[in-house]
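Note that one protein chain is taken out, while the other chains of the complex remain in position.
Order of writing sets the labels: A, B, C, D, E, F and G. Residues in every chain begin at 1.
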């Protein structure tokens, strides 16, 4: 731990920027914008942007984007994914490998896009198959070839959260299940989908927090890229 | 209500036998044996047996069966379904219609058998397809013809409770979903499956209490038999 | 499943329209408007409207209705039921059979109307009895003849959710219980009513999700129409 | 509070006997036997018995009874109610007033008996109506005269806990609702009945803890006896 | 029940007015305004006002009040209690008996006032002691004489809900405990106080729903007035 | 208790001011502003300000501050901590002892500031270390000397709430853990952090309510100041 | 951290004994016996006993004690506290300071004794006041002098968990509240008491896990001993 303490990080008063993280974990710190002011967000982006090939901000509003864009004009705004991104260096993507991102319904798409944009920013190729829930199996099977060819799969579903179980039983690659808060009544803001996914009867399925598209995209990239991470 | 009060029922001290029920609801009272002594159970069976074509006891142990058999030698013991049954008159079953009873796993079979024996006792034909959970879709599709031909379906599943969603999306007939307490950890004794089924994205799916095979079998018979009930 | 994949569906980018569904399940896809923009809703209505006798949109706001009406002037707005409907072909309703829709209180009426309009759109006749909760039994018994004559019953209640138990004990036809989020404090947004209905001591009662009027109306129509669905 | 401190109580080491309670609250301390050894129970009975017209022990096993009977031969054992009682002085009961104790099912009887024996010990007359749950309304209405004539009602129910709502809507006297842990699955050990009763739509209904027959019987006696308490 | 069905009630379309209730239960129906439009509320008040000595509306906003006052100028608006009241006939209050209404904190006062105004409307005298929570016992003991003299007590508390336990241990008259949603974090909108009150170690304490001041005031009046109700 | 009743307190109608508290507990009553109007808050401040060296109001908005400042111009507004404070007499702080206040993330700072300002107002010295969560241990170890030297530690964390476990394993002084509602999905408004902290495997860690910075700061001051309180 | 890694600890295969802990935290590791075999427990005691003035094992059965006593004959068995203790060196206790340990009921005593024996083993003097719950305030006030003189208080209560609120409002020293699993029904194994204590309206009260007597005793000793720890 001695060497850890000697490493550079910057104290912005309200946040301690961890420049060491790229070295230690292979990817720079990601900015969780929710609960931060646009000004704080812009300041963190500016600091991180000086040393990293990209900066990623999740749970961002257009206000966050505008504040960042004012200091870093290269900033992009992915509205559906609620992501602000600054990409300074082109990412080398291995096009022969890809992550499949699936959703059960259309309302799950924002969470899926958070996963997809995250993985793409980190350097992964992503293939999408949206609105392929289990109540219409033929929609899922239509995309069978794409699904079977993926290195890793992110499966996003609200309500009963059944899609990861079906997909997990079809493929031989790791599935990251993402419960969403889509639903009403006894979905209890995603609890139903979360519990269902934790009890998944298929092997090879793991779970992240409700609506945590970022975490799933990050993890899928880790797996898909293997040693390269 | 005036006429209701005039109708016969018998007071055994610990229970009030409702002889009027067959007239009113088309089926005699069913005995929930759990929490009753073998002696109480036998006494209720004896009373009900005098006026009804059959008597059905659910959640029964072998002790309950033995006590019933001592007074009603025709009693049958369905161990897996935990049902004691006395069948005095042959039931006229319409063989052209049937209820499909499905389970996701082998551990769900006792609940499914409770549903199946109940429906058969009431006069329905039942077809079974067990261990056809969503993690191995081909096992389910193997039974496609049987499933598509059913008048009503009882779909029994623990853990993530996903099977009713898949079945509900395939068939055009009513599905009664039965969550079971099969599972561990975050299944919370069937809560995960229950919530999943209540949030089922397929139309035409309704839910009964955890492990309530009897309720599902009874309801499926109501639907399948239509006016005959 | 091979033939399923060959069947037509349309990809609108944000949604995959399942034209096969009418063939497979006897009713066209229903649009869950909540979480969709008015524009998306209108586009889906337009697509579905070209091939189906009717299109039904639930959980709709007046904005959804206006967007749909702009492209399909025949659109109707059922405000209380929060339903947008386009009915292109008159539905042949068998007037001798009907579904009874009951509510415990006045606040449960929107959910009941969602059930009623859904069943009527699908072709069922519906009889209503609202504000007949168990704390005033005579209000319920006043409607006894109507209740006893129904092919299926949808019973909607919030708070303690006791009405399905009482109704289920009176009738010999299937009861679909709908818990609502009506109440406060320990109703926990409908949880109390949901649990009560799942524990219903009467036989012949099944449950759908909290506030799921659509699901109950759809299921009741399935039962009431029997083979005709 | 000064005078309170001067009042007698005895320290048995493991318990502080509150002899002042009869004066302060009109009834001597009641012994909750669960979690106490038979020996501790007997010692407390002996101490309380010296100064009070009666001693009541709830949640008692036969071991508790035997230990008490060894020191106080007048001890009675109410097995179903799980009550040990020593009644030294005949209680003057006003026979013109009574408490009605009702249960929904037969499995609720032990809790109801705890309430009934408690109220009787305190000096109330009790009328019982067991197994009169809402799924068979005629069983309840059969006892209408008795129910309407009671000064207070204790209504005991497990599962969906609907009986207090129906009774509360019929009578003009106070109803004490007692949820029981009778049920399975989504009854969650009485939670379903508890929540239902708390959400009771009838006025004049209050609730005690799950299985708390003693508390209900005690409270009903308080009401029924009015100033005499 | 026959006679019940012959009794008058009026159907306003959205509500069924129960004129029989005063006869059956000794008090006219109370209007729960929440979820009703001002117009609906006014219509119900008008109908009830024609036959009853008073009309009480709870959970009312100033909009409800204004609509009622437009048709019934005698309407009063109790802002803190959120009650609209029309009092046509002076109530004969027995001034020698009273109900004590206590709160633990100042934030609990609106719920307490709902209880107090309800009881006063029904004809009870009410004495108030607010902000007398257990963390400052001397504030409670200051009011000892008033508390000991009450026929019945309504004890209102949020947060840890401890006040009913302390009061229940001091007095010999019935205590109705009202949990409130006052608090934050692990109060879970009143759940903490509700559970505490249900587990009250003092005898003679019963519980109503979270924030249900009306129910507590109604019940306290029932007890306090005895046969007169 | 006799002397307690004789002690002065003032009744403002909506609140009973406890002037005795400083004597009894060593610190004057603190004003919980949430749920109080600005006017009520100002009145309480004015009353308390006459007899106490300082007055502290928590969960205050700028409206509360403005109302207080209108009557007590010395009022200070700590926006992040949501605290209004009037400090009449300089506090004698022992500079050789201090409380360490730590947060896991930047979003936890408002709760931490509530703790810090509270402790400082009471007379403690506070050292802060913010954004030192367990996912970047080196940020925590960077502050090791400060952390080891504290008399007591307040450790504030949302999400998984792991920081108190790590800190508790490092130091030999008491740790007060404060869960915050920071997080989303399965954080369930701070429940996850609360449960984690209650299950802390390190000795010497206690817990307060979710977001209860005041309680932690007050308790830490009690410990840090020892007999001086 | 470098020096930490160089410090001695021993690997017993199933456990890593932390000899460094005494230096780092002022007290040796405590053995949580539950889930360990008697043999494992004895081996850990033997290893710890060689280097520490005492060894403490909590949640121990008599089997654990016997195994420890076989290798360390000085072992003591505190049955009620479920503690095995080996005390090699007399502890220097400052007799002028003490910790008060209170319980609400007799069933809470085992948890209280775990706290008391723990604190005594660490070197604190402990005064006990058991069965002084809030339903009989005079029992608590009887012990006022002892309670007011304590350096720190451990307050143990199950059921509604109200005692810490009352005690916290009386004293000016820190209160550690310990919820217990004593109770039934809606106590939900201590959840009711836990929530109540977390919502305690008195300042100066903190909470530990349900039944965690050890944690409370350890923390109270930390506070009571101040710098000496």
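Here are a few things to note about the model shown:
Here is the rule we go by: contacts are C-beta pairs under 8 Å (C-beta built on N, C-alpha and C of every residue); 3 or more make two chains touch, one makes a residue touch a chain.
All figures in this text were calculated on a predicted structure; none of them were measured in a lab.
Annotation: of A:81, A:155 or A:176, A:176 touches the absent chain (contact as defined above). Taking the complete complex into account, B:139 is the one of B:97, B:125, B:139 or B:172 that touches the chain left out. Of the candidate positions B:109, B:153, B:207 or B:220, contact with the unshown chain belongs to B:109.
Contact between subunit F and the absent chain runs through residues 104-105, 133-137, 159-162, 165-166, 168-170, 183, 185-188, 191-193, 195-202.
Residue positions on subunit B in contact with the hidden chain: 106-107, 109, 130-132, 136-139, 141-142, 182, 184-187, in rising order. Within subunit G, the residues in touch with the undisplayed chain are 1, 4-5, 7, 9, 14-16, 18, 20-21, 34-36, 40, 179, 181, 189-191, 194, 209-212.
Following the convention adopted for this analysis, only the chains that are shown with their structure count from here on.
Computed from the mean C-alpha positions, the centre of subunit C lies at a distance of 51 Å from the centre of subunit F.
The set of subunit B residues touching two or more other chains comprises 1, 169-170, 191, 194, 198-200, 203, 209-210.
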